[in-house]
Structures are given as C-alpha cells and as structure tokens.
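Removed: one protein chain of the complex. Kept in place: all other protein chains.
Our next item is subunit A:
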Amino acid sequence: MASLRCFLRSGKVFVTVRDALNQAMDEELERDERVFLLGEEVAQYDGAYKVSRGLWKKYGDKRIIDTPITEMGFAGIAVGAAMAGLRPICEFMTFNFSMQAIDQVINSAAKTYYMSAGLQSVPIVFRGPNGSSAGVAAQHSQCFAAWYGHCPGLKVVSPWSAEDARGLLKSAIRDDNPVVFLENELMYGVPFEMSEEVQSKDFLIPIGKAKIERQGNHITLVSHSRMISLCLDAAAVLAKEGIECEVINMRTIRPLDAEAIETSIMKTNHLVTVEGGWPQFGIGAEILARIMEGPAFNYLDAPAVRVTGVDIPMPYAKNLEDNSIPQIKDIIFSVKKTLNV
C-alpha cells in the first residue's frame, strides 16, 4: 500500500498530489459506472507515473484500459465513447504526446457541442503531466497550457496542490464538457496537508475560480501549477525585506478568472505573472492583455510584466535546463524591478 499518510490530531493528513489524483479517480469510478480510464500503461503497469496505481486491480479490464501506443486512435476512441454516453478519462503519458492527437481534442471534442448547436455533448477528461520535468530534454518538456487555453469549447485546468488535484479532477470528471487537465510530473511526489473537508467524497473545486494562496499588499503574483511553489518561496524571501506578495493560484487556465486578478491589482497596484511555458502568446501574455483592457489598468503603478520559461527548446544538461525555466531569484528580481526597489 502506497500513500504516505501522517495522521495529525485535527483529522488532517498529508497526501501527495499523486495520491490525491489516484483517490479522486477511484472515488469517481466508484460513483459513476460510466466513468472509465484509458491510456498507455494505465492498467497493468499501474500508470507510467503510478497515478493510476491499484485501479486496474480494483475495477478490471472493462474500466481501466491499456491502449497501444496510438494516441490519435485512442484519443478519438475516447471522444467517440463520450459522444455515445460514457465518461472517459483519457490519459496522455505526457501532453507532448497529445500533439499526435490534438485534432481529436480540438476538432472532435471541443467544437462539437457548438457545431451541433447543442445536440451532441462530449463529457471527456484529457489528463496527464504537462510542462518541464527534469532532464527529459526538448521533445518531452513543452507546456501546452497556452495552446489548449486558446480554444473555445475546452475547459483547461492546471492544479498545483493535492487539494487542487483532488477537487479539480473530481469537478473535471463530473463536468459534461471536454476538460484538459494539466498535471505536473515534478509535483506528483509532493505532499500537502489536506483537511477533513477536502478528504470528503463530494469535495469539488469549481472550474474557473482562482485561489489566493498568500495574502499581500505590495504586489500580485499570478501563476499556475508548479510555479506556485516558486512564487511562495520567493514571497517568503521577499517578506523578510518587508515586501508582501499576494500569490494567486489560477487553478483554471480557461475560463480565466480575470476578476480575481483585477481585484488583487486594485489592492496591490503591481502585477507579475509567472509561468513555466514559453513567453510568446503565452499565459502571461493573455493575462497582461486582459489587464490592459479591463478596469484594473488604471490601478497599475508600473507596467505589468511576465516571468516565463526561456524562449528556446529545452536543453538537456542540468545547468542549461536550470537556466531555461524561472528560478526563485528570477521572480524576486522581477518583483523588485516592478516595485522599483
């Protein structure tokens, strides 16, 4: 048996992101017979990253399906199954491989409800690790948040903590629309405290609502997924110098909770976005454009800026890789520049 659980007095436990995802899927499989999981190695291998550990043993071949290495084919099969009344969870071993199937995600899943003027819905979840990992180099490190976030008809979700993973995955599975669920491999093993309320079987996090992870008055940091950890670390360092950062965890990429960001900027007057993906046409670019166009612009005391991955394919050598993605010092630097300190 796998999960690392330390029972604290208050009924809180420590749960890793991996276990949170596993438990969420387990509970949703139990709750609704139409839910099933398919993907490479999800059944007998227990999942390439062990996220689906134990599920095949419990639910069997009908509900946990190992596929051949044919993304376009099995993603299409998953979408067809969703059209005909099932509720598939389609796992991509990493979202890099989803590029092979991206036509099925966009043209068959995302657009169908609109093209059919409401006759045909597609209740499907596409999930898997997204973005950079460690030492996996260029073809296995791309962040797809911006690409999927671009498309109407999709919901795109990017959890950070175990609580996020649990609540958002449950919401995604119960959602009657195509949801792209972007996990992060480096976060799978990270434990988070989880309250009793979050552990309950019907704990859901609404898709489309951001969360303030840390309150602050001087500057707003907006981020998603693993970069939240770096933002919080940067905020801790800055606090020692008297700079209080408000850290907003987007939780959902699409629909984007612009209101939460605007409300924060109206308080702090400064904005820095932080993402692991490439800068051009990225998440930060969209947030900045929206702020420019919205009511919060007049509250900015300095131009809003983005901290992003470097605009290059991901290199392999550790030192190069480390310098390809935002580090804590990059966030601190950008905050200080924005605040002009």
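The definition used in the following text is that a contact is a pair of C-beta atoms (placed from the backbone, for glycine too) under 8 Å apart; a residue touches a chain by one contact, two chains touch by 3 or more; residues count from 1.
Everything that follows uses one rule, which is that contacts and distances are computed from a predicted model.
Comparing "Vacuolar ATPase assembly integral membrane protein VMA21 homolog", "Nuclear pore complex protein Nup85", "Guanine nucleotide-binding protein subunit gamma" or "Pyruvate dehydrogenase E1 component subunit alpha" against the UniProt entry of the hidden chain yields the protein name "Pyruvate dehydrogenase E1 component subunit alpha". Summary of contacts with the chain left out: across A:77, A:186 or A:285, the touching residue is A:77.
Of the listed residues A:30, A:103, A:241 or A:301, the one in contact with the hidden chain in the full complex is A:103.
With the whole complex as reference, residues 36, 62, 65, 67-68, 70, 72-86, 103-104, 107-108, 112-121, 123, 152-153, 155, 176-177, 255, 293-294 of subunit A touch the missing chain.
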